[in-house]
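Every protein chain except one is present and positioned as in the full complex.
Let's turn to chain A:
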Amino acid sequence: MIKLSNISKSFGKQTILQDVSVDISTNQITGLIGPSGTGKTTLIKCLMGMEKYDNGTIEIDNVTVPNRKLLNKIGYMAQSDSLYHDLTGLENIQFFAHMYGNKISKQTVQSILDLVQLEQDKKKLVQHYSGGMKRRLSLAIALINQPKYLILDEPTVGIDPVLKLSIWDQLHELKKDSTLLITTHIMDEAMKCDQLLLMKNKGIAASGTPQEILENFGVSDIDQVFLKLEEQEYENAAVN
């Protein structure tokens, strides 16, 4: 259970998050969507304990973030490919596996390699990988500790459509045991999530299932929701 209450975060004078409160439902894929610069990554970093939030509380399984041990339960995939280019794919996986302390079986490694379809290239140095392969390897590493919470920052950037579909199938498979939080700004991917959090103006402007959101705003796709939000903003400004 991830619970954020009244989170605020600012860098210097610039406020990124203001009074954000949200519960992230378990065993669901929650999509964090919004234009770039709205604080998606900052929110995730606060959640991981990488960034300190100024006010409010974040709790994961009733433990207050930041807490180092909590990281055992979290799998994280950053926006950039955080890989050692002078190691092979397999060595990257093994290295990060060891960072979670307890032994991770060969079968787990194998099933993850199969999942991201890197079995054939596991002995290649990462510097010879294509962009998509690196993205898949990053995903594999995020899964290595079989995390209860999986936090993925733009996981499908640079991945071809066929593989993207298979990854989404896998993600839905994973939600049986895990809670997933995914950021994206590709709107058709947003529709694949179970729950959506729309970020706008330093906070969450709307939430619910994709269907609910579309109905509430009376539009046919997510992009238009943001246009609507923009309009509302202008109206509010005019009223004030």
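Please note the rule applied: contacts are C-beta pairs under 8 Å (C-beta built on N, C-alpha and C of every residue); 3 or more make two chains touch, one makes a residue touch a chain; residues count from 1.
Going forward, contacts and distances are computed from a predicted model.
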| item | value |
| --- | --- |
| Listed names "ATP synthase gamma chain", "Antibiotic ABC transporter permease", "4Fe-4S dicluster domain-containing protein" or "Phosphate-binding protein", with the criterion being the UniProt name of the chain not displayed | "Antibiotic ABC transporter permease" |
| Contact partner of the left-out chain, one of A:Met1, A:Met99 or A:Leu165 | A:Met99 |
| Sole contact to the chain not displayed, among A:Met50, A:Val157 or A:Ile186 | A:Met50 |
| Residue of A:Asn6, A:Ser80, A:Asn216 or A:Gln232 touching the missing chain in the full complex | A:Ser80 |
| Touching the absent chain when the full complex is considered, from A:Ile2, A:Leu71 or A:Leu198 | A:Leu71 |
| Residues from chain A at the interface with the omitted partner, ascending | 48-52, 66-69, 71-72, 74, 76, 78, 80-87, 91, 95-96, 98-101, 141, 145 |
